[in-house]
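Here the complex is missing one protein chain, while the rest keep their positions.
Moving on to chain A:
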Amino acid sequence: MRNEQMNSQRNDTNISKSRNNKKLTTMLWLSLVALMALLQGSAAVEFTFDLADNAEDCFYEEIKRNTSAYFEFQVSAGGQQDVDVTLKDPQNKIIYSLERATFDSHQFTAETTGVYTACFSNKFSAFSHKIVYVDFQVGDEPSLPGVDEHATVLTQMETSAQAIHKALNDILDAQTHHRLREAQGRKRAEDINQRVMVWASLETASVILIGLVQILVLRNFFTDRKPSQARYGRL
């Protein structure tokens, strides 16, 4: 009887131990999954850079297999606001290419793990440098720490918060887009303003110059005839 009791007690501790173990392993698994998820996704970088004339700039990003990536660019100033763009996969195969483009976006899913290359070329332009905006998003947005790691069903509040978060992200993207378009327009307008000034002053100067030269030439013309005129007089 006593033995039995002891046995059952041992059993109990065994059970609780195994439960603990189970909890630990699940935790480990969870953390591993979280680690993978964090390592895999979510490298969103947006930046604007100055592409010199006759130059080619490349950017590299390592993308894991089956991760979706979003690539967007926009030329906001310089020359005819165009640039050659190529996206290459790790095998150097071109997966996307555009020539003389002002803006575009491309969404793709990585077929192999490796370094993907995005190149911007300005080789065709000998004089004008370009300002290029690039947005390169790999994977999904990283979730908030401590959030989304549990497996329970979201409450209505949480779902709403998530929906609002998505909507606000869209708004921010739209704002960025508008800001770039506005910058494009504004830079053009500033350019036009400058050009109006320079050309108008040049034109005014040339009108005055031509007027003066005309008179001088004409006077010269008639003063050169003087000898013949004198001859006429003699006759």
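Heads up, the rule we're going with is that a residue touches a chain if its C-beta (ideal position, glycine included) is under 8 Å from a C-beta of that chain, and two chains touch if they have at least 3 such contacts; residues count from 1.
Operating definition for what follows: contacts and distances are computed from a predicted model.
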TODO: Have a look at "Transmembrane emp24 domain-containing protein eca", "NEDD8-activating enzyme E1 catalytic subunit", "Exosome complex component RRP46" or "Elongator complex protein 6" and point out the UniProt protein name belonging to the hidden chain.
DONE: "Transmembrane emp24 domain-containing protein eca"
Task: Among A:Arg65, A:Lys93, A:Lys123 or A:Arg186, residue touching the chain not depicted - done: A:Arg186
- [ ] Go through chain A and note every residue touching the omitted chain.
- [x] 31, 34-35, 38-39, 42-50, 57-62, 131, 136, 142, 144-147, 149, 155, 157-158, 161-162, 164-165, 168-169, 171-172, 175, 178-179, 182-183, 185-186, 189-190, 192-193, 196-197, 200-201, 203-204, 207-208, 211, 214-215, 218-219, 222
